[in-house]
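So, subunit A:
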Amino acid sequence: MDLKFVPSICSYCGTGCGVLFEVLDGELVGTLPMKTHPVNHGKLCIKGWNLHEHVNSPLRLKHPLVKTFGRFTKVDWDKAIGVATDRLKAVIAAHGPDSVGILVSAKMTNEENYLAQKFARAVIGTNNVDHCARL
Partner candidate 1 sequence: MTSIQQQVHTWLEEGRVDIFLAYRMVEGHPLPHAFTRERIDETDTLVTGPARYSLEKFATHIASRYPDAKIGMVARDCNQRALNVLQVWNQLKPGQVDTVPVNCCPSLLKPHADCSYLEPKPAGHVKLERGQDPNQSLAQADTLPRAERFDRWMYEFSKCIKCYGCRNICPVCFCKDCSLEHPDLIGTGHLPPDIPIFHLVRAVHMAGRCIDCGLCEDACPAEIPLRLLYRKVNAIVKDLFGYETGSGDTLPPFSILGDKPTMSPQPLLAVSQE
Partner candidate 2 sequence: MITLAEVESIEGAPGDFQVLVRQHPRYVDMDKCIACGQCAAKCPKKVDDEYNAGLNKRKAIYVPYSQAVPLKYAIDPRYCIFLEKGRCGVCEKVCPSGAINFKDTEKTRTLAVGSVVLAPGFRSFDPKGLKIYSYGETPNVVTSLEFERILSATGPFGGHLVKPSSGKARTEPKKIAWIQCVGSREINRCDHGYCSSVCCMYAVKQAVMARDHSSGDLECAIFYMDMRTQGKDFDRYMENAKRNGVRFVRARVHSVAPPQHGEDLSLRYARQDGTIEEEAFDVVVLSTGLEISPEVVALAEKLGVPLNADHFVEGDSFDPVATGKPGVFACGAFTGPKDIPHSVMEASAAAAAATESLAVARHSQTHTLVLPKEIDVSGQPPRIGVFVCNCGINIGGVVRVPEVAEYARTLPNVTYVEENLFTCSQDTQDKMAEVIGREKLNRVVVAACTPRTHEPLFQATLASAGLNRYLFEMANIRNQDSWVHANDPDAATRKAKDLVAMAVAKAALLTPLTQTELPMSRNALVVGGGIAGLTAARALARQGFPVHLVEKSDVLGGHGRRLRATWRGEPVGERLAALIAELEADPLVRIYTNAKVAEVEGFVGNFKTVVTADRQSHAIDHGVAILATGAKEYKPREYLYGQHPAVVTQTELDDLIGSGDPRLAGATDVVFIQCVGSRNAERPYCSKVCCTHALRNALAIKAASPDTNIYVLYRDMRTYGLREEIFREARAKGVLFFQYDPEAPPVAEASGDRVRVTFRDHILNRPVTVDADLLALAAAVVSDAENGLAQFFKVPVDGDGWLLEAHQKLRPVDFATDGVFLCGLAHYPKPIDESVSQALAAAARAATFLARDTILVGGVVSWIDPARCTGCAGCVQVCPYNAIAMSEITGMAEVNPALCKGCGACAATCPSEAPILMGFNNRQLYAQIHSALAA
């Protein structure tokens, strides 16, 4: 019977609402708005309220998967990155860098997002980069 309350910041958008995770026996069972957080004063939007659902979702990707012959197969990271690199290179070679778009997510940190846009612009050479929390 181990119940913990872990304060954190909602990772969905740039607002930075304070949330409180309810962790029972190591399992994230609930998300609450932090009452005293200066940003959100105890309020959340539907995405913030469901942070724990995201973590616990059975649909969540936990391993890299590669689609071969129409089916996803579990592979290790090296292999997955290798496949991505080869295919991206092939697409860029055939259709140019603007044929690639990068979609990133609020589920990542600011730094990771920075790296993603750097990757798009400097490595791939496209401005097609976007983010789900671009409010």
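In picking the candidates, the idea was that all candidates are chains of the complex that A comes from, given by their letters.
Side notes on the structure shown:
One rule holds for everything that comes next: contacts are C-beta pairs under 8 Å (C-beta built on N, C-alpha and C of every residue); 3 or more make two chains touch, one makes a residue touch a chain; residues count from 1.
Since the structure is predicted, the reported quantities are computational estimates derived from the model, not experimental observations.
In the assembled complex, subunit A touches candidate 1, while the other choices in 1 or 2 stay out of touch. Across the complex, subunit A meets candidate 1 through its residues 1-5, 7, 18, 20, 22, 24-25, 29-30, 32-37, 42-46, 48-49.
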